[in-house]
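In what follows, a structure is listed as structure tokens, so that the remarks can point back to it.
The complex appears here minus one protein chain, its other protein chains still in place.
As written, the chains take the letters A and B, and residue 1 is the first residue of each chain.
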Amino acid sequence: MKHFIRFESKELGQELIDLARAYKATPRLDLAKGQGKRVGCIFLNPSLRTRVSTQIAAQNLGMEPIVLNMDKEGWALEMKEGAIMNKGTVEHIKDAAGVLGSYFDILAIRAFPSLTNRDEDVNDFIFGQFVKYCGKPVVSLESAIRHPLQSLADQITMKEYSDGKKKPKVVLTWGPHIKAIPHAVANSFSEWTLGMGYDLTITHPEGYELDEVFTKGATLEYNQSKALEDADFVYVKNWSSFNDYGKILSTDPSWMLTEKHLKKAKNAKVMHCLPVRRNLELSDEILDGSRSLVQKQAENRIYAAQAVLSSILG
Amino acid sequence: MKHFIRFESKELGQELIDLARAYKATPRLDLAKGQGKRVGCIFLNPSLRTRVSTQIAAQNLGMEPIVLNMDKEGWALEMKEGAIMNKGTVEHIKDAAGVLGSYFDILAIRAFPSLTNRDEDVNDFIFGQFVKYCGKPVVSLESAIRHPLQSLADQITMKEYSDGKKKPKVVLTWGPHIKAIPHAVANSFSEWTLGMGYDLTITHPEGYELDEVFTKGATLEYNQSKALEDADFVYVKNWSSFNDYGKILSTDPSWMLTEKHLKKAKNAKVMHCLPVRRNLELSDEILDGSRSLVQKQAENRIYAAQAVLSSILG
Partner (left out) sequence: MKHFIRFESKELGQELIDLARAYKATPRLDLAKGQGKRVGCIFLNPSLRTRVSTQIAAQNLGMEPIVLNMDKEGWALEMKEGAIMNKGTVEHIKDAAGVLGSYFDILAIRAFPSLTNRDEDVNDFIFGQFVKYCGKPVVSLESAIRHPLQSLADQITMKEYSDGKKKPKVVLTWGPHIKAIPHAVANSFSEWTLGMGYDLTITHPEGYELDEVFTKGATLEYNQSKALEDADFVYVKNWSSFNDYGKILSTDPSWMLTEKHLKKAKNAKVMHCLPVRRNLELSDEILDGSRSLVQKQAENRIYAAQAVLSSILG
């Protein structure tokens, strides 16, 4: 594996899941593998879980992680080819990526979408530029349109709680939020769940259709209660509109997942990538009850990152 | 020892002091003890000395410290049970504490008081929530009402400079400041000094009485010069009013400790937790003279933290 930016294949997905589970059983199994190797974790947007879980994953492999919060550290990058840099940006991504590539063995990067310029977001421009100019393997810590480390952690979690069921029913349901939220988690969850061969139903208010690039093969069902029937896994997530790009079209509280919504899905496990807005996206009763897998997903972030870094080390 | 949040007993205090002094003599004595263990240092408020000394303490034990500046990194935590999170807070302390608990072996946390809501501060609510939800040992890096690592460092320092005197006279004196300062250092210094069996006199302008929970057994003396007579150790500290909660009642410059104040305490050593406002709380002549133990206290912060982490590792 060279880069880790998107879902590649069921085979690779399965390999990563298996490796992650081996690391979960024995975190320092490959402590010698990364000795003398360095991963630079570059955040153009803030992070808590991703930052810490990636640091731990690297340390478990004997690697040295170094974190760069470029947003906080006031390092505005110029993205435009040929720009005359007489304004606010202090360094061109070409130059920064080149330098960072010479400092690290692997670069892990987070860059959120603008949610205003759809074309630029959809092309995941910043990631492309880093890959092009850094000359080293790149791991996505969430891009404008994907969050593959989260999705890998989610797949590990579903594997752990599938009870041997071959074709569990997986539902991705939109939940209300007060802010315009990126599509990355929803896109990647759909991409990976379908890619790994699960049945996926997606439910949301009309107007919240995700980019078909990620959802092709899923069942779209606008009726949330119908979608939730007999679900084995319910993934709750907010996202802003893709068609009316970046807009909040609804904050309808009836979409917030509660126990009542799961009357016809009595064995359903509930997932969320965190941070979760309690009693807005998801009710306390679910988060504090036995259905919730959210803490398991967060813990699996370590082993997802560890499997990815390990595979890149080769 | 499970958590380190308050003074527990003279026996445990003595054990920690002895262990800290052993580490001061041989910092890497127990380098193997913490191999593969991680401490998460979570700052809801900024820190310099505490952050660095705790990192070093952890490294001296072979542990991997990871620092999270949650204030700076824009991660506003929701504290209220049952809150409908449709405002500024992005994650509930329950969820954050649970995740961090799954990432670390020990959590070390700093959270300052509001100085506006006395009941909430007095109950040290944030610490209670972390302990409740993280499922791992918690070390206080200063709470709303206590700063036990500072106090342990102070006790180590007093031990080093007691010249074998069994009952040195210890005085805690209020000093002026321009800001409303928390009570944590003064509370803990009193709690530990009394707990370790010293005679303690506390002096301050009327209205600055500390919470009796921490000062029971100390002599209260409003006359500063009388209080300072024959003192062996003088601890200078500002705090805001506890009764008129969080208010500045006096900035009377005559309370600033100078050599003149110590005419009748010629052997007195002077202590302060730093950072100190020079020529406001304490004069240059004292800080730059031979009485000052402030640099020794700061250095002992490393070994205090190391003894605490080591005892928790068991």
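To be clear about the criterion, a residue touches a chain if its C-beta (ideal position, glycine included) is under 8 Å from a C-beta of that chain, and two chains touch if they have at least 3 such contacts.
The structure displayed is predicted, hence computed values, not measured ones.
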Residue among A:Pro46, A:Gly62 or A:Gly98 touching the omitted chain: A:Gly98
Selected residue (touches chain absent from view) among A:Ile5, A:Leu44 or A:Leu68: A:Leu68
Contact residue for the chain not shown (choose from B:Val90, B:Leu172, B:Ala186 or B:Leu287): B:Leu287
Contact footprint on subunit A, counting only the chain that is left out: 36, 38, 40, 64, 66, 68, 70, 72-75, 78, 82-87, 90-92, 94-96, 98-100, 102-103
Residues belonging to subunit B that touch the chain removed from view: 27-28, 46-49, 52-53, 55-56, 59, 69, 72, 178, 274-280, 284, 287-288, 294-295, 298-299, 302
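The rule is short, and it goes like this: only the chains that are shown with their structure count from here on.
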Length of the line joining the C-alpha centres of subunit A and subunit B, rounded to whole Å: 40
